[in-house]
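With one protein chain withheld, the remaining protein chains of the complex are depicted in position.
Coming up: chain A.
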């Protein structure tokens, strides 16, 4: 330990420490640091007064601005809603036909609808709405629950086979697993269903046994026609698909149809009433219909 001494170059005192001849200047804390230290302290004191800060046991000081993160969020949501108000009003009050004919409205549908579709629907139905096995293609003209804008919007609201009180309910029975039809009957009815379906290449029908098709017709009339219709064209009110076209939700190969008849199908679509408001659902409906049109 040496005595503090004045450094000849800077004119400041040293600390008085001496490490093997190395000494340290006793420089004061720079003014800028003091400035910011005091400034931030002053800001903190002001904040104590303005914002929720100090705990007081079971409560806390609310601050004279009377604001908090929830109110800030509400304000930003309100501002967003206000910004959209002109066109949300249009969507609330205008019918589907008129909206579809209005290019300005459809521009909004394409932009906002795409965003909502990708956030919520694309996971199952695919980014381009083409679905996959078990997830319906939204761009073809086949609709299990009806393809009118009103039907689609209702499907969006309540979903299918979920716990919404008004959910669309549809259960294809497990004809094999539950022992309703035996192996023979299932073979026959699958043959009949295959003979119904329209196909460019008719060779698959030629390969079926006429006797099976005939016997399958009776099984179909007994077991399947209630939902799929006597002619097999399906019933949108039951969510039963048309079997005479060439669209297959769970695959159209014989093995797929056999699997469907054996184990039944109960496709689930979530309901969106809690997650998307009416305008959103309307926009999505228009978006989905528009998507199908554009992909034609």
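By definition in this document, a residue touches a chain if its C-beta (ideal position, glycine included) is under 8 Å from a C-beta of that chain, and two chains touch if they have at least 3 such contacts; residues count from 1.
Following the convention adopted for this analysis, contacts and distances are computed from a predicted model.
The unshown chain of the complex is recorded in UniProt as "Cbb3-type cytochrome c oxidase subunit II", chosen from "Cbb3-type cytochrome c oxidase subunit II", "Glutathione transport system permease protein GsiD", "Oxidoreductase" or "RNHCP domain-containing protein". Between the chain not shown and the residues A:33, A:49, A:123 or A:221, the one that touches is A:123. Touching the missing chain, out of A:4, A:134 or A:251, is residue A:134.
Contact with the omitted chain, checked across A:25, A:73, A:101 or A:207, is made by A:73.
For chain A, the residues touching the absent chain in the complete assembly are 55, 57-60, 69-70, 72-73, 76-77, 80-81, 83-84, 112, 115-116, 119-120, 122-124, 126-127, 132, 134-135, 162-163, 267-270, 274-277, 279-280.
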